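One structure is given here, and the rest of the page talks about it.
Complex shown without one protein chain; remaining protein chains in place.
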């Protein structure tokens, strides 16, 4: 298979869908001729012009509301927020309108809209450019949330997102953008389904569910621990709404131990939800308390040593796994 | 003690704080002469006039941002959203500004702002006037979230909120507004501290943590179950940020069983967080899986029978407790 | 009183007798439906909130008279009139407020959430602002799809100071979208006077600031509204961009049913506006010009009375939705 970077793979997915369906269009700041702050649309303006690659003023609420109306009337907008942080000015539109209109119209209207943005802590991006925010969209009804960790998933999940008639958040961790990985040929037209977790590494001693960038770090930690004879099973949910708890349960039934690793804040986060569901459904099969390893619950500071203190690292993940196995 | 309604008690708390501190002011739509859609400010305009009871245009983002700036510069705004649903247009201000400025300024600025609004499902209020949204503010750093269930707590928590130098959400369930209960005399100046749960009913068989309106319903269910010899301990966290898990743990250590009842959506909600923390800290003391009973995860429909299908009732709570005790 | 010829001149349209009577009929349908809803609300048959459109009928009717069925409307919390004018059957509006499965939103919506995409009613909203943006987005779709459809956003004076107005109108202006923004300036947002919410109460004038066409009309004159809408719709269909149309009008009932109506406005002011009733005005005009006679109006009145009675019966007799469907349709596959 070809090796592509995360960004190139996702862009290929977008390009394929834009070629396939001329009702797909992209809006955002600098996504036209400039090709996107994160190169999400490089080369597409030349093919499709300003109506389908629509540079906007700085009006996140405005263009989200606009795209909501567009999605109700026969087109398929992809909103490119650049940094996901900028989505917050549009929360009223998203929560009360975008996510509810299918329901309120009893399914007579659909809402084929993709909301994409870069997330994550790193690179001294500081507090206005480091947000994650996905638990909010998993908590509320009406959204789908994709959190790809590989180039192949980035492409396949984005294609699924664009073809979906539901509002989908497609979130790309900034630290993943330049990572490379195998991606099927363009003509494979691979769609990665929502709600299907991937077992990234098999192991019988302990189950670790890791989200997004944390998948890579956990795989590194698992490799380290293999030297010590600890067999870690690493599960990547790939979407957190819907959330594939069955695959997690299957693993936990085998290992009896579960750790959830998430860069985002712990309280009322995805790890809490996974923990609660596993406790509800596999209580008797647990040999130890479910553990969570999260980023610290704080605004993200700028200074590199402060920033580094926030996020689970390979070493901290390994230590948490070791501790759990020892319980 | 006097019996006051929830609304009157809360208003007394506001009035006392406005009398005590002339930097306290209120903004909102119809909170001036009109006295507030929910009578939150009746009588205060006559005392303090338009600068301290400030009727605004319909600009939720605008006045939240404005009050954020006011709180940074020596005054203490109380933002009255009427329905909390209207807060969503201000999420960018709240999450990226209001909640972060103390941190970003290393504590050299404070953020004494109260954000109050009515929440909850009921009365065919439909999907734009039935929101809860508190798990979002518990997930994110920088907020305090008060969820009073009694008139006394409404007053005491609101007074604490107004004196706090942190951003506080003060949320009032619409179905609680006319409920009555004992409230200490005005000169008692009672402040209810944040992060201190109340044990509303003692019992040794099962612990039920209930939020807001669900406290009342759970107490009713507990009374029903007492006839069958089931002793339910009912805990009201009163604030969900900070969350008093210690009191819950103490109870669970005694009962070995925990149910969390919350009108709001389950996924990544407060119940998930409580479940995850209790699993982490009292795994060996649990005799049964922790259960959650939540409102259904859906936009809120208008039609009364649809609406009624969403929310935990006295009967459904009792049934859930019975099931848990039987496990 | 205007002569018939004057009426035609005034609108710039060929408004024949049938069309003129149809405008009257539509307005009356709204009025009588609203009056029935108010009565049903008082009886307790309608739960939740209920904002009537009484007094403003000329706006919805005048604008929608110039729309095609496949044009779309995005409306507000005060949306019954827009729904009816766009062609939602009175039965479905009535049943929706009664919370029945036969309502236009299948009981999910109620007064503030009417959906009938079949006739181009793309929703009403309980939140002030979003419909302005959604109307803009429909314009974007129509532009991209290269059809000649037009999108209309109705909103109150309360919305024009909100960021949604500013952002939405600017987007439509810079991209020449086929959108008609209709501000129903009824002088109050709930109980807050427009003059307390802004120093610039001339809404139409704001259009210039966005580089779009702006027009103010007497919103109680259905012919004036229709004429202005005709021009705006023509402009939009021709690809010549959006229009901001300010209709100066008044609601003669309280903000919502069950609310007080004193304290913020005088009875004299309300009475004054009642004397400018849009329905009575058109009737008097058509009588005065000899376009139609009392008998013809009596026939229309009777027809409307029967329609509203039928709608009420329909609503009352309709079943409630099945609670088991409470979580259906959250996603497209369910």
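Each chain carries a letter (A, B and C) given by its place in the written order, and its residues are counted from 1.
By our rule, a residue touches a chain if its C-beta (ideal position, glycine included) is under 8 Å from a C-beta of that chain, and two chains touch if they have at least 3 such contacts.
The structure presented is a predicted model; accordingly, all values stated were derived computationally and were not measured.
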Self-check item: Missing chain: touched chains present in the view
Solution: A, B, C
Quiz prompt | Absent-chain contact - pick from C:210, C:273 or C:314 | solution = C:210
Quiz item: Looking at B:30, B:141, B:269 or B:301, which makes contact with the chain not pictured?
Solution: B:141
Exercise. Determine which one of B:71, B:311 or B:325 touches the chain that has been left out.
Key: B:71
Quiz prompt | From C:116, C:161, C:291 or C:327, residue that would touch the chain that is not displayed | solution = C:161
Quiz prompt | Missing-partner contacts on chain C, residue numbers | solution = 161-167, 170, 173-174, 196-200, 205-206, 208-212
Quiz item: Can you list where chain B touches the absent chain?
Solution: 23, 25, 51-52, 54, 56-57, 59, 61-75, 77, 92-93, 96-97, 101-111, 141-142, 144, 164-166
Quiz item: Which positions on chain A touch the chain that was left off?
Solution: 29-30, 33-34, 37, 55-59, 61-62, 85-86, 89, 123-129, 296-299, 301-306, 308-310
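Keep in mind that, in the parts below, only the chains that are shown with their structure count from here on.
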Quiz item: From the centre of chain B, which chain's CA centre is farthest?
Solution: C
Practice problem: Quick one: report the Å distance separating chain A from chain B, using the average Cα coordinate of each chain. | Solution: 30
Quiz item: Of all the residues in chain B, which ones touch at least 2 other chains?
Solution: 61, 85, 89, 127-128, 297-299, 301
Quiz item: So which stretches of chain C touch two or more other chains?
Solution: 105, 108-109, 113, 125-127, 129, 163, 330
